[in-house]
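So that we are looking at the same thing, I have put the structure below in C-alpha cells.
A single protein chain has been removed from this complex, and every other one stays in its place.
Going by the order they are written in, the chains are A, B, C, D and E; count residues from 1 in each one.
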C-alpha cells in the first residue's frame, strides 16, 4: 500500500514545439497529462509512494497514458473503459506569452469515473487522499466518485487534501462554487489560488483573508499559491508566508501540482509547516524550468540545482 | 459558380511519421482530411472547379481545416459552429502493413451539418453534386442535410454522384444498408467497393453482378472499385472493366477519392466511359505513390509521370 | 471586389530552426514571405478584405506561395511565369541576436512584374492601394508596374499607401532615394522608419521633422515607425506619438507589415488617428511574439491577449 | 510473483532515423534495448507475467532504461550501480540492408551483474527462468550470476530456458563454445540459430541434426530459428518444422526475442508444441513489421492483423 | 599533389525527407552536391587522392559546400566569388518513384568558372583529369575553363576522363552535341549512358555500337553505363560487358559518379579492365543503397557488405 492515493482523469496531450497558431504547426509532440498524475509523479520523485486510479479508453492513447504513469513507479490502477475514448488535450502556444488548451474530454473514459471505481482498501491503508476540483466537474458519476473516496478516507481517519483547480472549460464559476465548498468542508488540507479561493468563498481582501475563510469551513491547513508571488498559508491558525524562488520560468503548467507535491511529501515526512512551504515553492519553481507539464519534476536530490553557482556539471 | 459541389465533414488529422504503436510515437504530424475534400482537391487539381461546404468548430483546428481547403483553390463554404469542436482523427500505423484510425468526431461540429446549411443556389447552378455515405451516418441532421442536397439537385436537373464509403466506426452494416439504398435510388452515378456494394444490395457473385443490382435501382453509371484489382463498371447498361496501374503503393488512403475525381472530371469534360475509367485508375494509382490522404493528388499534367522511364527530371 | 489591393513579390522562404551558421544547419523550415503578403495576411485577419497580385514561377515553390496566400482568404491574382523561377530567400540566424537574409531573386518571376499585369478594375473598385518601396527596386518593369498601379488608383480616386521598405540587397540608397520621392509625391499615406525617411528626404532632427518633410511632398498621413520605440506621425498636419507595447520580442520580422495593416484596417473602418496608431502598435507588437514573418499575425479578437493577466486559457 | 523471471543487461540505444554512415546523421533516436527485456516485453504483451532483473548506472540513461521496462508492466528489479555507467549501443544502418551495432558496454553497470544480485525467492516462485548467452559473456561475475540463477531454478524445479544469442563483440566463438555447452546442459529449453548451434555443438548437416545434438546434452526442447526460413525443433524427441510467415520485414532485430516469447507464453499456457511454434513464428514475424527492437511487439489480440485482408481499420 | 584532379560546380542541395509536392514539405534537409565532388568523394573513399576546384559565393552556402568537400579529405581549391551567389538545387520527390530537381544556378558563382582558374601545376602533376559535360554547359567561361584544363592535361601527358552527364535544364541536346564531341575527341576515357551517347554520336543499335562510335573519335576506353542493366564497354578495342549487382535501390542519384570513381580508382591502381568494371558496378550499386547523392559512398573495405549474408554486425 502507498502512502498517498490520488484519483482523476489523465489524458493524452499534444502540443506544438514552437509558438504560433495550431494551423501552422506541421507536427505536435505527443505525451500525456492530468493534474493528479502530475502531482503523483512529483510526489514519487520526491520519495513518497503513491497510487493513482483513473479510467482510460480501450485504445492506443489509453496505452500511452498508463505506460507513462507506470514508468514513473506509481502504482497504477488504470481501468480500461471500452465504452469511451481516452480524453485528449491540445496545447496551443498562441504567442510566446499565451497558452490555450483545447479539450476533447466530454464523454471521455476519464470522465466516466464512477463511485464503484474507488479503491476502498487502498485508501483505507493510505496516509493521505489527494483530490482536485477537476474531478467533480467532469460528470455526475465522477462527482460521486470523488465524494465516495473522501468519505472512505474520512471514515478511516485518512487525511484528505484538496486542490481547487478551477477549469473554465468544464463548468462555470457559479456551478463550481458550491461543489468546491462541499469538498472544502470535508478536507484536511486545501490548496487554491486567489481567484479559485474567491470562487469558493467570495471576496477577500488578500490571500490571508481568503485562507482564513476557507479554514473557517474546516480544513486546518489552507495554502494559497500565487505563481511568482509565492504563497500564503493559514496552518493550525497561524499565518505563514513564503516567497517564490527567483527564476526564468519557461513553462508554468504543472507548477501548482509540483508545489502541492512538495508540501505533501514534507508533511508526511514530518517536516514543520515553514519547511513544507519552503520545499513547496522550490518544487514549484523547479517545475517551471523545464518545458512539459511533468517531465521536469525534480527528484529530491536535484532540488539543490536551484542554488548551483556553476551552470555546468562535468 | 463551380461545376461540382460537395459537402461533408473534414477533420483535423494526426499521424505518426513511422510505423509502431501510438504509445511510442513522440510526435504526430498534423494535417486535415475528409473524403469529400480529398475528392474536391483531386478534382480541382485535374482542372474542374469545385465548391465544398462543411462545418468546423470556432477553434484553431477549424482554422487549419479551412485554410487547407481554401489553399487548394476550392470555393470554401466553411460554417463556423461555436457549439462544438472540430472533429479529429488519429492514424496509427500499427505495423508497416496495417493502419488503424481513431476518431474524435462524435458530437463534432462537422457532424452537426443540418438541412438549412445546404447551399441551394450553388447546387442549382452546378453540373454535379457529389456526396459520400459518410455524411448520412454522422447524425440525424447530417442525414437530412444530405437528403435535402440531393433533392435540390434532382429538382434542378443536376446530376448526383454517390460514393458509399462505409465507416464501421460510425454505424453497423445493418443501419447503413437502408440508407445506402435510399441514396442509391436518388443518384445518377454510384461508386462502391465490392464489400460496400454488398452492404447495400446483398450478395453478388462478382463485381458486375453487384453493379447490375445497383444499376437496377436507378443509377445509370455504377462503378465498383477494388484497389489493386482495378475496377468494374456498368455504364448505360454496358459492362466495362479497367485494370489497375502496376505500382508500389505507399499509402492507399485517398485512392478511392482520387479515383472518383478522375472519373467525374473526365465525365464533365465529355470523355467517353472507357477513358473516364482509364483516368480514374491512373489518378487512384498516383494517389498511392505519396504518403498522405490528399497531398499527393496529381495535377492533370503530372499523370504522365506514371509512364516516365527516367526516374529523375532535371 | 476587395477593400484593399496590394501587389509585389512573394518568395519561398527557408530558415533554420535554431541560431548558428547555415553551414551547420542540417535542415531548413520551408515557407513563404513578402512584405505585401505579410501585410495582406495581417489585414485580412483584422477583418479587411484584400486582393494580392504577384508573379511566381511555373514551379513547385510557386505552388507553395500561391497556396499559402489563398489559404488566408486573400483574393489571389497569382500570375504563373513560365520564363523564370519563383524567388527564394534564406534566413540565417547567425546568432541569437542577428539575422542575415540571403536572396535568390534576381531575374525571378516576381521581379518580372510588368505594367500590363496591373489589375486595373480591381484597383478602381478598391478603397485603397498599398505598395512598398521594394517593388520599384526589383526591375524596370516592376517599377513601371508600381507606377501604373498608382496612377490607376489616383485617377479613380482610390487612396494610395506607400511603405518605403528599403532593401540594401536590391539597390543603393542613392538609387532608391529619387524613386522613393517619386512615390511619396503620389501617395496619400506614407510609412517609413527613421533611416528610410532619411534616404528619401535627407537629414531630420527627429521623427517629426522627417514626417513633416515627407508630408510637405504631398501625403496627408505620414507615420514613422521605430521598432520598440513606437511611432511618430503627422496626420493632417497634427503631430501624434504612440509608445510601443512592452513585450519580449522573439521575431521582429513582419512587425512593420503588421503595424501598417493595423493602421489601414482601422482607417478603413473609420477610426480616428489616435486609435489607428494604438491598433498599429498593438498589431506590430503581437507579430513580434511569434516566430515567422506572418504566421503569428493576430485576428482582431486576439489582440486582447496582449493584456491578459493569466498566461493559460483553459 | 511472476510466472517468468529473466535477467541481463539492458542498455540505452541510439540509432539514426535513415540509412547512411553515422558521420552524416545529424541526430539519433534515443531508446533502450536488451535481449532479455525485449523478450520480457513481448511476453508481457502476450499475457504472461514477468520479472526482469538487471543493473544500470546511477545516471540518467539508467533512469531511461528502468522507466521503459516499468512502463511495460514488467516487475522491474533495477539495481542502481553507482560505480559504473549504464551501457550504450549505437545502431548504424550503414545501408538499407546492413546494420552495424557499436557498443559502449565494457565495464558498464549491466556487465557488473553479480551472483548476489540473483533474486532467489522470485526465481523459486516462478514457473520458468529465461537467460541468454549474452550474460555469461559480459564478465566473470555476470557468468557466475547466470550460473547461480540456473542452479537456484533447477533446485526449485523451475524450468530453465536458454537462448544462445552469440555476440561477436563480446567474445570469440572459441570462448563462447564451452560456456554455451555448460548452460545447455543445465537448460530445459534451448533456442539457437544454425550458426549459434554450431558454436556450441560443432558441425551439423541441417537444423535437425544440430537440434538433436543439443537435445542429446539434456534439454528436452530444442528450437532452431532461422529468420525468414522459419524454424525446426526437436521436442521430446519429435522433429517439428514450422514455416515463417510471409512478410516484408522492415527491422528484424528483436524478432528472435519475440519468437522465444511466443513459444514460452504458449508453453506456460499449456499449448501443444505445434501451436507453440506457430505462435512463435507469428510473434517473430510481427516484430519485423515495425522499426525498433521491441516497440512493435504484439499484444495477443493483435496477432490477427497478420491475416487481415483490409489494410485500414476504421 | 593528388593522383586525380577534377573541377566543376558544386551547389547547396535541399530536399524533403518524404515524397510529395514541395508545397506540402514543412522542411528541407540541407546539404550539398555536384557530379564532380560526388565523384571525388567516392574516389577518395576508395583510396585515391584527389583535388577538386570550383567557385562558390562569398556566402554561407559557399561555406557549407567547402566545409563538406574538405571534410572528406579532398584537397579543396575553393575560389570564393564575391560577385555571385553559390548555386542551389532543390530535389522534389514528387512521388516515391519520381524525382524533380529545381535549379538556382544561372549566373551562380560556380557557373563563373574561368580559364584562369584552372590549377595548371596541379593538373600537370596528376595522373588523371576528370571532367563532366555539365561544366561546358554552365557558361562560356566555364566551357573555356574546361577546354583549358583538358589542354593542360594533354600537353603534360595526363590522361583525361570525361563523363557526358547531360542536363536538360542547362541546354538543349542540339547545343550539347557538338560540345560533347569536342571533349570526346580530347579524352582518353569516356563515360555515358545510352541516351547521352546518342546526343553525341547519333543513333546506335545498342550500347556496343554507341561505344564503338565514340571510340572511333579517339578515346581508347569507352564505358556505357545503363543503371540496373549494368554496363558495356569498348576498351582498347575489346567489347566487355558487366551485369549490375542485384539490389533494392533507394536513391540512384550519384550512382553514375560512384561507378566512374570505382573504375578510375582501379585503373590508377593498375587493375585490368574486367576488374575495373566489376568494381564500378559494385560502387555504383552501393551508392544506391543509401539516400543522398554522396553520403553513402563506400570505403573500399565496405564493398564486401554487398555480399554479407547476415544483415546485422555486432
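Going forward, contacts are C-beta pairs under 8 Å (C-beta built on N, C-alpha and C of every residue); 3 or more make two chains touch, one makes a residue touch a chain.
All of these numbers come straight from a predicted model, not from anything done at the bench.
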Chain not shown, touching residues in chain C: 18-21, 24, 94-101, 103, 167-169, 252-253
Contact footprint on chain A, counting only the chain that is left out: 17, 247-248, 250, 286, 289-292, 295-296, 302, 305, 308, 311-314
Touch residues of chain D, complete complex, unshown partner: 14, 21-23, 25-30, 59-61, 63-64, 67, 85, 88, 90, 92, 100, 102, 104, 106-107
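The rule is simple: only the chains that are shown with their structure count from here on.
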For chain E, residues contacting two or more additional chains: 21, 26-27, 100
